[in-house]
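What follows is a structure written as structure tokens; I'll ask about it next.
Left out: one protein chain. Kept in place: all the others.
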Amino acid sequence: MAASESYPDDLKYHAEHDWARIDGGEAMLGITWFAQDALGELVHYEPPNEGDTIAKDSAYGEVESVKAVSDVIAPLSGEVLEVNAKVVDEPETVNDDPYGEGWLVRIRLSDAAEVDSLLNVDAYKQVVAEA
Amino acid sequence: MKLIFEKSQGGRRGGELPRYDVPPAKVPDELKRERPPRLPELAEPEIVRHFTELSTRNFGIDTGFYPLGSCTMKYNPRVNERLAMLPGFRDLHPYQDEDAIQGALELMWRLQEALIEVSGLDACSLQPAAGSQGELTGLMLMRAYFADRGEGDQRDTIITADTAHGTNPASVTMAGYKLAKVETDARGNVDVAHLREMVNERTAGLMLTNPSTLGLFDEHIEEIARIFHEVGALLYYDGANLNAVCGISRPGDMGFDIVHINLHKTFSQPHGGGGPGGGPIVVRDRLEPFLPIPAVVKDKERFRLDFDRPKSIGRVRGFTGPFGVFVRSYAFIRSYGPRLREMSEVAVLNANYLLARLREAYDLPYDRLAMHEFVLSARSLKRDNGISALDVAKRLMDYGFHPPTIYFPLVVPEALMIEPTETEAKETLDEFADAMLAIAQEAEDDPQLLREAPHARPVKRLDEVLAAKRAIVKYGFEDHPDLSDTKAEPRQLEAQKGA
Partner (left out) sequence: MLAEIGVSSVEELFRDIPAGVRFGRKLDLEPALPEQELSRHLEELAARNADTSKELSFLGAGIYDHYVPAVVDTVLQRGELLTAYTPYQPEMSQGVLQAIFEYQTVICELTGMDVSNASGYDGTTVAADACYVAKHATGRTKVVVTEATNPQVRQVVKTYAPGFGLEIVEVPHRGGVTDPEELRRAATDAACVIFQQPNFFGCLEPAPDLAAAANDAEAIAVAHVDPISLGVLEAPGAYGCGMAIGEGQSAGNYQSFAGPHYGFFAARNDFIRRMPGRIVGETLDAAGERGYVLTLQTREQHIRREKATSNITTNQTLLALGGLVHLSWLGPQGLREVGETCMGLAAYAQSKLVDSGLEPAFPDRTTFKEFAVRTGRNAQVAIRSARERGVHPGYALGRDYQGLDDVLLVAVTERRTPADIDRLVEALTP
């Protein structure tokens, strides 16, 4: 059952429809409601490996529905600490709960200053409105 | 409906094989098959019934109107099927000596000449197996051409339109080129200003189809050709839409240097549920040396295969190409002759007529005359009633029509790409238009009916998400142990062991 549209206040956003939840020197990353709605029900998640380095604004993985495939863009740079195995096994988790159970990776930030370049919820809602 | 494996009965078979009084040969133990393959075990009547039943669950051009845009689903004349089965074509081995294949070689040469005339270029290879392979071959030709001129490293990029069929960018990657995309302007033409910014000495060439996938003839094609030729780049024509312009405008005259032709589109090779097709390429003189080997050439009054082509890119496929496809396309062309022009005229007339009948009820992204196909949008239906192009397509099935192409080209949201072709009567076009109009009305009055369509097919709407998740791509014998116990005995030389 897909979630209803929402953009939590406590997250930071990237214009490519990704979110980040910052927690000290680490961050949880995922895709927003808008992204999962555009793709449709996800059938596959191709994650990075634990230990990989990911770079801000570059793709770190892929998500697929039956009709589309999309790169997942990293809002921040860092080292992959954990990949969400639940999403690998049940990709539709992202549709049901994009900000909670549907997180994609947890990373250790390599450059905390990058957080400043992310959008807050209002700025991101603006991006969605114009999309 | 059952799968053929579910109809198997152990020991049954379609027919007997001849037996010869020769010593049995022995396969070395380490190479021997341990367990027989679990092939179907049915007698011939059951085999015929099975495939007949399958065919009744399928819709072809023989069944009804099939306006799948970009695919040119025209009627396939039956005489061509008979001709392809003549023993002199059907039972001919490709390695027969040259004196023994003169009829086949002449047919191929004549087909080449006809394609050269239609495309307005100089030399042809029939070898590529389909349009996609023709595209890849054309890009390989470009690569060889530039390498030969010492510009191989310099030229690394191919430009495609944002309306391009997915094969174009896929071919670019397979050929080892980088991809750049040019935008389409508000009139549906390539955005020439954007193009000028992109083209430079690193450009190897352009891949374009004209008319485009929007069904529109590019009004600036001459300027586009100039832009590329000025920097020494080449133009590649995706022949998918050739049905619109045969005898009216030739890609060579438009400025294209390499053309692939889809024999299964313009020249009526039956589509066969997905294939076969043919993707011959026709090129300007200066690219001729790079064509695949062997070439089919005429030497005074005889025909032969020429392997002595030192600059050729090599072989892209086995032998000289899909010969049975050549027979059908050659026969098709010979049955029209110069009247191929009328074929295109009627294709364009039919498309514009349908467009005129449908433009009020659906959104028209580009308000121009169409060529052989046109693109509508179900955008308003989506906005007002939550009905998508997919829903329209599924409901059309209930009216007895194959749906048009949907969600392509990507630049049009909720796209419906409709290509009637020239072999449809006006009555059929009117029936289709009436159905489309009725569906637009149903979108307002009874949208749920559309969302649950189709209602009148052998199956209801199929769950593609489930298919992707389960990825069941073959029959699960393990789940049906009674069918897994397949036997296959060594041949007995004496009396028959019967089923």
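Chains here go by letter, A and B, matching the order in which they are written, and residues are numbered from 1 within each.
Convention: a residue touches a chain if its C-beta (ideal position, glycine included) is under 8 Å from a C-beta of that chain, and two chains touch if they have at least 3 such contacts.
The model shown is predicted, which means the values in this text are computed figures rather than measured ones.
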{"item": "Candidate in contact with the missing chain, chosen from B:L179, B:V192 or B:A361", "value": "B:L179"}
{"item": "Positions on subunit A contacted by the hidden chain, ascending", "value": "44, 64-69"}
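Definition applied: only the chains that are shown with their structure count from here on.
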{"item": "Centroid distance [mean C-alpha coordinates] between subunit B and subunit A, Å", "value": "38"}
{"item": "Complex interface listing, subunit B residues touching subunit A", "value": "407, 464-465, 467-469"}
{"item": "Residues of subunit A that touch subunit B when the two form their complex", "value": "40-41, 43-44, 64-67"}
